[in-house]
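One protein chain is absent from this view; the other protein chains keep their places.
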Amino acid sequence: MAADDTRVSAVTPWHFYALLGVGLFSLALYTFIVQAHLLRKILAFNIMGSSVFLVLAGLAGSPAGEAPDPVPHAMVITGIVVAVSATALALVLMLRLRDTSGRLTLPEDMGG
Amino acid sequence: MTIAELFSAVLLLAGSLFFIAGTIGLLRFPDVYTRLHALTKADNVGLGLIVTGLILQAPSWEVAGKLMLIWLLVLVASASACHLVACTALERGVTPWRQ
Amino acid sequence: MAAFNLALALLLLSTLAAGLWRILQGPTPADRMLAAQLFGTTAVACLLLLAQSSGRASLRDVALVFALLAAVAVVAFVRRTWHPALRKGGNRRDNR
Amino acid sequence: MNQWLPLLVLASSLLPGLIIFALPEHKHRLRTILNLTGALLKLALVLGILWGVFNQQQYEVRLALLPELDMVFRVGPLALFFIILSSGLWLVTTIYAIGYLEGSPNRSRFFGFFSLCVTSTVGLAMAGNLFTFLLFYEMLTLTTYPLVVHRGTAEARRAGRTYLYYTVSGGALLLAGTVWLYSLTGTLEFVPQGFVSGLDASHHQALVVIFVLLIGGLGVKAALVPLHGWLPKAMVAPAPVSALLHAVAVVKAGAFGIVRVVYEVYGVEFSSSLGVAYPLAIVAAITIIYGSMRAMFQDNLKRRLAYSTVSQVSYIALGVAIVGPIATIGGLVHLVHQGVMKITLFFCAGILDETLGIHKVSEMKGVGRRMPWTMGAFTIAAFGMIGLPPFAGFVSKWYLSLGALEAEQDWVILLLVASSLLNAIYFLPILHAAWFREADGPWPHERELGRYETALALLLPPLVTAALTVLIGLFAAAPLTPLEWAKLISIREFGRP
Amino acid sequence: MPEKSNNQPTPEVQPPSESGLRWLSAALLLVLFAGLASAIMSLPVGTSGLSGEVEAELANSGVSHAVTAVLLNFRGYDTLLEMAVLLVALIGVWSLAPATAAPLTAPGSVLERLVELYVPIMLLTAGYLLWNGAHAPGGAFQGGAVLAAAAVLMFLSGRSLPASLEAWPFRSTIALGLIVFSAVAALLAWRRGALLDYPPAAAGALILLIETTATVSIGSILAALFLGGRPGDGR
Amino acid sequence: MNQRNYLWLLQRTALFSLLWWLLTEGNASSWWFGVPLVLLATGVSTLLAPPSCRSLAGWLRFIPFFIGHSLKGGFDVAWRAMHPALPIAPLLVEYQMRLANEQARVFMTNTACLLPGTLGARFEGASLKVHVLDGHGDFHSELETLEKKVAALFCIDLENNDGRI
Partner (left out) sequence: MVREAMLQYADIALILVPLAGALLSFVLPRAVSLIGIASAVGITFCALGLTETLLTNGVRQHLVGGWGAPLGIELRADGLSTLMLLMTAVVGLGISLYARVWFRSEANKAIWFWPLWLLLWTALNALFLAADLFNLYVTLELLGLSATGLTALAGSAAALGGAMRYLLVSLFGSLLYLLGIALIYHQCGNVDIALVAECLSPTSPSWAALALIVSGLVLKTALFPFHFWLPPAHASAPAPVSALLSALVIKATFYLLLRLWLDLFSPLAPQLDSLLGLLGAAAVLWGSLLALRQVRLKLLIAYSTVAQIGYLFIAFPLASVGMSAWNGALYLALSHALAKASMFMAAGNLMRHAGHDRIRELDLVAQRLPLSVTAFALAGMSIMGLPPSGGFVAKWWLLESALQQGMWSLAIVLVVGGILAAAYVFRVVGFAFTESPVTHEACPIPRAMEWIALVLALGSLLLGVFVQPPLEVLAVGTPLAGGN
């Protein structure tokens, strides 16, 4: 699939979804970095994930009313399952960390 | 626009108004019990009206039945949820608001 | 008609903003849960309207799943998060 | 057979070493048998090769390692020169070490590394290219470290750390120089008169830097000032280890490497025209004087000997750096002569320590009468170091002086005279105290070790090496002596006697 | 477990990072956003991606819904690994902690009646979603999620798995989907030379088999994840 | 298992079949997959909730009552919520149910939530705590009407009943 010149760059509603996606991604990333509380980090991760899915699926809308491209949708479903799994593991890990160390934040750096 | 469509539109609009009313109740009522009243009753009537409105537009009987089914499920869930929340609030000692 | 349905769906969506305010306000977790319940019911209504307006029958299935999962969410809330037996100390946070 | 012999020479110490590691601590007898069998076998194999080389046989093994870069063992005259020294002195040192470590812990570990250390030295001696040399040079570092820290005291570990910092850094310099050289030339094969002279003149500046890197890397082990700092500290190691460091393996490996680089990588003529030989001579000269000056002020006997090594080994570098066949002979022959003499001195120092607890020069008053044989050997070696005829050291200094005259470097004569004077200043007082002064009181820590003045296993090795010091000095002109070998090598390098 | 945190004094949270760091990250993220936005705005429009290819092979895929065809056939291998991801998360959770104790009080009649009514309906709905996946949106994950919700409802009403089922029967159920999926993949590789190379005639049936078992497994895994720990001990 | 139970099972199977039919929106080709599922759902349902009496006639009468009253409840609460003065006077009252059947009690509690002004907050045995939105209203008779309707659904005779299950 070489880049062919018939494709034009123009703004469509689908671009809007993708823009929304990267905007959300940036916002959530800010939370992910700045917030120390693990639950917030995990939530931020989930929002980042959703915004990536928004980019992936949002741009899959077809221009001329045809059926939308199913491949990104399938990828999003796979991605959601992965995100759910990761979230479950992260939450349980967080609770275990609280039980053992009494904290809901990451420990200080070790050794430097 | 046919009569059925007009009727449907009225029902949908009425249903939406109930939703809005329920939301207002959720905002204005003073405690969790009264808010439960607002939410449960208004939203279920709202949904019922919307479902009825949509049934009038439904392409087939099966779809109409499915819409009814969904409404019934929401109804059961809301009623049970309403009781469960109220019951838990009582047990946790949330005192009802009095004038 | 489809446009009308779509407009109503958007109207309903806008009421969700009010629900957000309740979530922010609380004061008890139950109040926040109520807002979540409001979201559930409203979402069902929206989805049904959208299914009609867009002709996507599958959205009705989504509404169905929403109806089922909303119940589970509330039950999980009262049995796990807000369960009376799990309360320690006073109910300062519940009563205001 | 010609392929196998070099490998067998390696195996004769490698295999015993590996087996010894696995031996339980209490199996002294088996360990001793393995040690001595290995050492004797190696000496026998080396003598076999000597005979072969004498009869114009070629000994070469080539093992593919990196693409286009082989591990090569080639036994020519220069390699053999060093191998004979190492394997001969190893045998003697092994006997000495067996006696010295009698009853001490961790002997399996000690003799295991001891054997690996000699394996590395022999491999480095036989290396047919700079790459192989580098491999064994680094292995030598690793195998000596456990010997230096063998005693496990805090001081030993400090010394070990210093040793590592110096030698690993030296190895890194050598590696950098070697790789750089390889990236310019595409070959690292040792050949007489070197292989870099054909390079384009635009590379000459790089070649100078590479020379500095290589000599810097080798100079650490050869203890060229200012890279010598590890050597005096390492004297905390047991006496056999000091013997190994100073005479058999480490310091010699550095000096030998300098010989290889100057003669068979750069070629001595090219080094001179590149302008790197003269600075090397200056560094060597400074080291000679500096080492002797420091030696004078050491009361600790082993430390004084260590500084003496710093000074004496640089005669080799000096001889190499002075362009001319005669100076080359002087430098090369000192490789062997210094080894034989210095090992004698360290053996004796070890005996004094073991038998009487003497560590310091100031404790040596009257020790000549208590231990005449030991001090006799010590005296012969010290005279040799000073350069008195007819001992071995005289031969070296003689050829160095002649070579300096031939190369019109008259200042070297002055240097040698000064150095000899300094040598006399730090050795003669020891001898005077030992032979002509009365002991102040009881010895610091006297032990009864057998029928003779000390244990026989300790006494025999210095006597043998002292005898050698006399013999190779007296019969320097006889066939197959170090001097004759050195002449042979020099002819190969310069194409003329 | 979450209930503990509810009224407990909030565990110490580090003071918010210095404002300098915040400003720095905000600025960097602004740059990130700008870069990504410009990249998105210059993405070409009119690419239909792989929809043409999917359309062309849909008839041979064994299902008529394109997303399901991609998930179970064209990119079925992704889904196989994705189920392994789910399993890994569960094993990780089980390795971390025992399951939380069930709620202490009786569930109450209202809840019990709700469960009686809802659970069979959810079962039916899960089956419907699974069946629907062949020609419309839906499929194993959606069905599994509803199934898991049913199980969660059961847990919450105080019912737990009989002890006899907690060991290998439960573990087998959890692994079943992946076992069947990989067995089918391997079998097809053996008979036809490539992993998951369905014969077009049998594709529909095989996919349904895989999806059915996957639904059961996904349902049990999600339900088990909800418990937040391994069942059987710690009660 | 007696005949009534068979009938009951049949009823339930039919109910779940109807459900499947609705879910698949009448897709005839879905039944090969649906039948086992319906049977499974029936089985699970039977395990969870043993058979009990339901009156069809009662249901038919209940539906209009329910629709009418929930509409009334919706209007009532919507009116109160929108009214500027917020005309509410909440009260927590106790109501003694005469329903003997536990299922019936639950049904009544749930339904109370949807009908005008009442909210079944908690019940222990026959005593139901009801939260009413307007304490001045006639909530008691409302509840009694509801109870009668529910009793009819579950074949319960409220008059000849000593309050035990």
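A few comments on the model shown:
Chains here go by letter, A, B, C, D, E and F, matching the order in which they are written, and residues are numbered from 1 within each.
Keep this in mind: a residue touches a chain if its C-beta (ideal position, glycine included) is under 8 Å from a C-beta of that chain, and two chains touch if they have at least 3 such contacts.
Source: prediction; values computed, not measured.
Screening E:67, E:89, E:161 or E:208 for touch with the missing chain picks out E:89. Among A:19, A:34 or A:89, only A:89 touches the chain that is left out of the view.
By the touch rule set out above, subunit D reaches the unshown chain at residues 64-67, 106, 109, 134-135, 138-139, 141-142, 145-146, 149-153, 156-157, 160-161, 164-165, 168-169, 171-173, 175-176, 179-180, 182-183. Mapped onto subunit A, the interface with the missing chain covers residues 1-3, 18, 22, 25, 32, 38, 41-42, 45, 48-49, 52, 55-56, 59-60, 71-72, 75, 78-79, 82, 85-86, 89-90, 93-94, 96-97, 100-101, 106-107, 109-112.
With the whole complex as reference, residues 35-36, 38-40, 42-44, 47-50, 53-54, 57, 73-78, 81-82, 84-85, 87-89, 91-92, 94-96, 168, 171-172, 174-175, 178-179, 182, 185-186, 189-190, 192-198 of subunit E touch the missing chain.
Here is the rule we go by: only the chains that are shown with their structure count from here on.
Traced through touching neighbours, the fewest hops from subunit A to subunit B number 2. With centres defined by CA atoms alone, the chain at the far end from subunit C is D. The chain with its C-alpha centre at the largest distance from the centre of subunit B is D. Taking each chain's centre as the mean of its C-alpha atoms, subunit C lies 23 Å from subunit F.
Computed centre separation for the pair subunit B/subunit D is 98 angstrom, with centres defined by C-alpha atoms. Centroids of subunit A and subunit D (each the mean of its C-alpha atoms) stand 67 Å apart.
Shown for subunit B are the residues that touch two or more other chains, namely 22, 24, 36, 44, 46, 63, 66, 69, 73, 76-78, 80, 83-84, 87, 89, 91.
Chain contacts: subunit D has no residue touching two or more partner chains. Residue ranges on subunit A touching subunit E, taken from their complex, read 3, 6-12, 14-15, 18-19, 22-23, 25-27, 29-30, 33-34, 36-37, 55, 59-60, 62-63, 66-75, 77-78, 80-82, 84-86, 88-89, 91-93, 95-96, 98-99, 102-105. Partner subunit E is touched in their complex by these residues of subunit B: 73, 76-77, 80, 83-84, 87.
Residue ranges of subunit E in contact with subunit A, taken from their complex: 1-2, 5, 10-14, 16-17, 21-22, 25-26, 29-30, 32-33, 36-37, 40-51, 54-55, 66-67, 69-71, 74-75, 78-79, 82-83, 85-86, 88-90, 92-93, 96-97, 139, 141, 222, 225, 228-229.
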